[in-house]
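Have a look at this one before I ask anything.
Note that this complex is displayed minus one protein chain, with the remaining chains in position.
Going by the order they are written in, the chains are A and B; count residues from 1 in each one.
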Amino acid sequence: MFEGYWGSVAIFFGINVLMAFSLYVPMTAGLISLGQGGFMAIGAYTSAMLTKGGAPFSIAVAAGGLLAALSGIVVGIPAIRIRGIYLIILTLGFGEIVRVFFLNFSYTGGANGIGGMAPDTNLAWVASACIVIGLFAWRLRYVRIGRAMIAVHADEVAAQAMGVNVVRVKLTAFAVGAFIAGVAGAFYAHYTLFIDSAQFGFLRSADAFLFIVLGGIANPLGPIAGAAVATLTPEIFRFLQDWRMAFFGALLIAAALWRPDGLVPAMRARR
Amino acid sequence: MLLQQLTNGLMLGGTYALVAIGYSLVFGVLRLIHLAHGEVFMVGAYIGLEVMLAFHFGPVAALAAAIVGTALLGIVLELIVFRPIRRKGGSFLAPMVTSIGAGLILQEVFTKIFGAEQSEFPAGFGSDVYHIGPLLVSTTQVFILAIAILSMIVLHLFISRTRYGMAMRAVAENVEIASVLGINTDAVIMLTFAVASGLAGIAGVLVGLAYTAVSPFMGINMAVKGLAIMLVGGLGSIYGAMVGGLLLGIVEVLCVAYFASSYRDAVAFGLMIVILLVRPRGLFATGMSAER
Partner (left out) sequence: MTAILQIDDVSKRFGGFLALSNVNCEVTEGRIHALIGPNGAGKSTLLNIISGVFTPTSGNLVFAGQAYGGRRPDVIHGMGIARNFQHVRLFKGLSMLENVMIGSDARTDAGTWNDFVDLVRPFRDPDTATQRAEEALQFVGLGNRGDRLIDQLTLVDQRRVEIARAMASRPRLLLLDEPAGGMNPSEVLDLTGVVRKIQRAGITVLLVEHHMRFVMTLAEWITVLDAGRVIADGPPEIVRRDPAVISAYIGTSG
């Protein structure tokens, strides 16, 4: 179906959608992270080491996600008490620390990175993951934990007084978001077939952030729309050759001015 | 040896401080993070580069040009990127998106003009070295340290002694009340951007002199560290940013000298975590909350 160049665009689009969803879940609970690149790195490196050691791809992807989720819990613990800009910078710091860690960790190649993974990622994998996680994000709105997340985002003190276990909600939000980023990382590693720490730095985390703020944080179509705009417009602007990033930047400014709260409005509430 | 490392650390820290002050200034008046500030720093470095390469002027002229150029850039950013979003209302997330967009544009423009690779920044003063007691310093190092300290002193005087500086502090304190008191808050915000960006421009030239190299991507690294310093010093605190920046410079240099150089970028955040554990609001807590 999608062969060659556009197939490649489709896969990167799918990975970007997953990264956007990785931030969608924590942001539903009001937690802003500029460190999703760090979780992606953990998923990428874990899965790469596993497949190179002979593990099947599906196990490697799951393990990458789980290890990322565990680190999401670790990062989430300070996030329980920390809000707003402090949290943004804390997560930024986490992303940087992960990047520097992999830069120095010789077991995973240090500055040389890891290469030679089997090209296990294909459009079927990525598309299925996007669909499953998209459905999850939609369903989240209508179940108990999703309502609890929105309540925590709206008014943490009142939520707690109404019986919401804020600690559990925040940690779950962080862990689930990290898991999704880890899965995206695993797909990424087995598509680009070479990873090093530089690919998972601040720019990667900023990308995830852009996709979701651009697209809208209160609707599962938001991450998809944001990732679509962000991935596809540089392709569309490709005809403008070397200035496409500048045009993308201009587009970001224009889009944020047009719709400061995101392209896609909030989901309808229940009944 | 230790004293030498400390001096190097102060030099590096001075440039960090100048950038971090800019973040604190903008946060103080607008309560948000200026995510293109790193690129303003980069632009300052390139303005300095051009002045020295194309016009064969010295470092002082480079500084002057960088200050003017970046101050103007700061004003342009406020007018195009921040003010229109402010008028529209909405959360603090949208200005982050627009400032990232502006940063991308600046990166692209300078990549196109100068290439994505590093460019060599001319040595400012030749290679004379002096012995001050046990220390070995070059003219360049003395210049960098002197300019950094001078800039901070001038800033301090400006903020505490002039009407404009007081207006900036008033707006940072409470923008509604400042406006009711007759202060033209829009003008003050523009002034704040000019000052913050000018300081970043100075830092850009100094870093160029120090490492004799610049690249269109040098802003990212500086941006990320500057944010950590802002938190260490206390959100919105100018003096916190100064102290935090100097502290980071020293700790980073010590880490490279006595530990391992490849960990240096993580030092900023390690330091941040340690300080926040002891003083969660930063070294000089201002009581400014993160939301307006």
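In the analysis below, contacts are C-beta pairs under 8 Å (C-beta built on N, C-alpha and C of every residue); 3 or more make two chains touch, one makes a residue touch a chain.
These figures come from a predicted structure and were not determined experimentally.
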{"item": "Where the missing chain makes contact, among the chains that are shown", "value": "A"}
{"item": "Contacting the left-out chain in the complete assembly, out of A:Ala60, A:Val98, A:Ile114 or A:Ala159", "value": "A:Ala159"}
{"item": "Listed residues A:Ala48, A:Val61 or A:Ala151, member touching the removed chain", "value": "A:Ala151"}
{"item": "Residues of subunit A (touch criterion as defined above) contacting the omitted chain", "value": "136, 139-140, 143-145, 147-148, 150-151, 153-155, 157-166, 168, 172, 218, 266, 269-271"}
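Simple rule for what comes next: only the chains that are shown with their structure count from here on.
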{"item": "Complex contacts: residues of subunit A adjacent to subunit B", "value": "32, 83-86, 88-90, 92-94, 96-97, 99-101, 103-104, 111, 201-203, 206, 209-210, 213-214, 217, 242-243, 245-246, 248-253, 255-257, 260-261"}
{"item": "Partner subunit A, residues of subunit B touching it in the complex", "value": "27, 32-33, 35, 80-81, 84-85, 88-91, 93-98, 100-105, 107-109, 112, 220, 223-224, 227-228, 230-231, 235, 260, 262-263, 265-266, 268-270, 272-273, 276, 290-291"}
